[in-house]
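The complex is shown incomplete by one protein chain, all other protein chains being positioned as in the whole.
Order of writing sets the labels: A and B. Residues in every chain begin at 1.
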Amino acid sequence: MSMVYLELKGISKSFPGVKANDHISLEIEKGEVLAVVGEKGAGKTTLMNILSGFYQPDEGEIWIDGRLASIHSPSDAIALKIGMVHQHFTLVPVFTVAENIVLGAEPTRFKAVLDFKGAVKKARELSQRFGLNVDPTAVVESIPVGQQQRVEILKTLYRGAETLILDEPTSVLTPQETQELFKTIKMLSSEGKTILFVSHKLKEVLSIADRIAVLRNGKVRGVVKVKETNERELAKLMVGRDVVLEVKKSPPLVGEVLLETKGLKALNSKGLLALKGVSLQLRAGEILGIAGVEGNGQTELVEALTGLRKLEAGEIWIKRNRLKKYNPGEVRQKGLGHIPEDRQKRGLVLPFTVAYNLILGRQTQTPFSRRGWLSFAQIDTSAEERISLFDIRPPRKNVEAKNLSGGNQQKVILARELSFAPPIIIAAQPTRGLDVGATEFVYERLLKARAEGTAILLVSLDLEEIMSLSDRIIVLYEGEIRGELDASQATEEELGLLMLGVKRTDEVKA
Amino acid sequence: MFREEVLAISVLYEMLPTLLNFTLAFGAVTAIAAMGGVIAERSGVINIALEGIMRIGAFTSVTAAYFWGYHFSNDPIFFELSPWIGLLAAILGGALVGLLHAYICVTWKGNQIVNGVAINIFSYGGMTYLLMQIFGTAGHSPPVPLAFANRPIVIPWIDPYSFLGKVLWQQTVFTYIALVLPILLYLFLFETTWGLRLRAVGEHPRAADTLGINVFKSRYFAVIVSGVLAGIAGANISLGISNLFTIHVPAGGGFIALAAMIFGKWNPLGALGASFFFAFFRALEVAIAVSFPALLAYIPRGVFLATPYLLTILVLAGFVGRAVPPQAIGQPYEKG
Partner (left out) sequence: MIIPRLEEKKIDFLVPFVAVLTALVFGFILIILTGGDAFKGYQNLFAGMGLWPDRAQLFRLARSLENASVLALTGLSVALAFRCGLFNIGVEGQFLVGAISAAYFGILLDLPSFITIPLILVISFIHGGLWASIATYLKLKRGVHEVISTIMLNWVALNLIENYLVVGPLRVPADPGVVVPTGTHTINATAQLWSIIPAIGLKVDIIIALLATIAIYLLLFRTSLGYEIRAVGYNQEASRYSGINVDRTMFIAMFISGGLAAISGAVLVMSVLHSYPAVFRPGYGFDGIAMALVGNTTPFGVLSAGLFFGGVRQGAAMMQLVGIHKSFADILQALAVIFVAAQGIIRYLLIKYAKPITATAVAEDV
């Protein structure tokens, strides 16, 4: 009884049109690791933002250590010893590690003068005490992501956090870094810290949490002990029905090589060599999966293939013709469709209507324009056709893309990229952030294209997705191909080792 | 022709103290306004309204000094205060406009550039209008009875005929403000906790917010201070350099302050250096125009005047060093 440290009672929060949290009640004991799982949009992040003072709940109470807590701002949360590590780090890139750690509660001399030495000393003590190794004098933008996350954790510990909220902490980490993080979490919980671990990755949650709370549509659907549950039960709680995690796919009918690269080299946006000679072949009728931890050259590979990134060296061949001009327009002309990674930023012009978005990239081609003038009749008919073919809802061509749901936005992109039957499709993270229904739709369409003989290059950070969709899998590590596997024989462990570059740890400088 | 050039150069050398004197006087205006730019932009708010706020500050300071001065023309103690009352009015005027800019850009997340443009347009029309309503004159106000220009700072232990004496001759309080203010601002930004927090707000407001730093308050503070400083810079022109208000004031001074801010890479000391560097150019141009108009045939005046802006473009383009603005600049902060 007295063991309950943090208690949420009937927390509700609405946004225009959505009830993000609907009478959520949870009890968390001191030193416990409680995982909060749920699909995107289940209300996890809203709940955590309420706890950390970003949002005020419409209803409900928060009790901490037997006292009613009122959290109106992030400072209130800090005062109540709640610390949050956001999914997108909230670090000032140009500040040093120490400055980031002490920001807002700086050690001072004469009340206002910043004591830099004191800050470094405190940061160093803290990092030693909790075994979170990081150099306090390093500038944050120059250290690897795993270390940046440690800085985030140190920030909360510096403020004496007793409750730690980790929002999707592993989404940016390598499996190795994830293991390190889990060790840290276990150590912190053994020191009596209460930990809320927000995730949608069931396997992870099963390995780190004591108990798991499942959210769906803003409600708590169940709180289970890890020892008494399994992945299947959790999945069922999360989506409210049995998910078919297996993808049904026909045996591949592999044809000729449609896309080939020879020794591709390209720089990343920081000017460092990110692709170090990638050679691969993509055949008609197959899905080639590119696996790898984020930031190992996938983005650069996709951008190089689609003409968005300059090549330092190497060749790209499409249907036995060597590409001479590398720009997106040219590559598109040669028959390469692209489903970009970030649909809102890169796939759609949100203020444009669905009809307009459906001709994006073909606006200068017949029948959509003639001698520079747009042909509205053609644009509209074509839009209507594709809206019904791809089941875009609401089925109206004049709706602005920003008013569609994520799933329907992705359908618009699929409709645009697939319906002209390009021989090659580059799909980057095609299901990121989509719900189960929309994900299934994307899978189905990609597999349909494959059956029709399209060559598909699938880049994804989601190993399950790669393994269930691909025919072959290539693993990228630090811009090199670390291995090629037959998807039907690959195991997650094997892939994991390859993704890590075998035995090198996260100490490699980025 | 050659002899004339030699003469020009040697006389220019003779004129060095005078050149520096001009440089200090002109540079002070730019430097003070540039500090206004630095503090606002370090907090993440663009203030291209410096020009307009300077005009407003110039106007309010003259108006206050004028009426105060005439009201107390028989009372020597209060009379002496009149330029200071003008300065106070400039501070208040600048603070008010700063508050308006903050209200629209921070609270209502309006476009910072658009609102800056609006303030600039307003300052021109509004001050012309008020000039007519208050003084009944068009284009410029009547002179104030007592300006800072009439009361230059005299440092007793410096020989007025020495080099330093000539440089400091007739300098007003603004010159000294301009010399001290950047140092204070530098210490504030880089040595105090408030400065660290303000910079955090300008670089990554969400990070600051999660640590309990109030982004809105910080930006309000910075933008109001920015307005105050621009107001003081305006008073510097109308009460420090001249003794009346002209509608064309500051005639691009606000934009050159922006240039100095960029040239100085958003660092107060850098911006101070840039201000004096630009001012030296202007002083040189004036000196040449007065003493050697023939020389202007080789280097026309317009080229001189355009140089600071050209240099700023070169710096921005990375041909000369590289200037990187605070990362969150221009973006309104959305909570949550």
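Please note the rule applied: a contact is a pair of C-beta atoms (placed from the backbone, for glycine too) under 8 Å apart; a residue touches a chain by one contact, two chains touch by 3 or more.
Values in this document were obtained by computation on a predicted structure and should not be read as measured data.
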{"item": "Absent-chain contact - pick from B:N21, B:S82 or B:N115", "value": "B:N115"}
{"item": "Listed residues B:V11, B:L187 or B:V303, member touching the removed chain", "value": "B:V303"}
{"item": "Of A:V399, A:L463 or A:I481, the residue in touch with the unshown chain", "value": "A:V399"}
{"item": "Hidden partner chain, touching residue among A:L374, A:L447 or A:L497", "value": "A:L374"}
{"item": "Residue numbers in chain B that touch the chain omitted from display", "value": "46, 48, 100, 103-105, 108-111, 113-115, 117-122, 124-126, 128-130, 132-133, 138, 248, 252, 255-256, 258-259, 262, 300-303, 305-306, 309-310, 312-313, 316-319"}
{"item": "Residue numbers in chain A that touch the chain omitted from display", "value": "15-18, 306-308, 327-333, 338, 340, 345-352, 356, 360-361, 363-364, 368-369, 372-374, 398-400, 403, 405"}
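We take it that only the chains that are shown with their structure count from here on.
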{"item": "Inter-chain centre distance, chain A versus chain B - centres from mean C-alpha coordinates, in Å", "value": "47"}
{"item": "Partner chain A, residues of chain B touching it in the complex", "value": "191-197, 199-200, 203-204, 206-213, 327, 335-336"}
{"item": "Contacting residues of chain A [partner chain B, same complex]", "value": "49, 52, 54-55, 73-75, 78, 84, 86, 90-95, 99-100, 103-106, 108, 112-114, 155"}
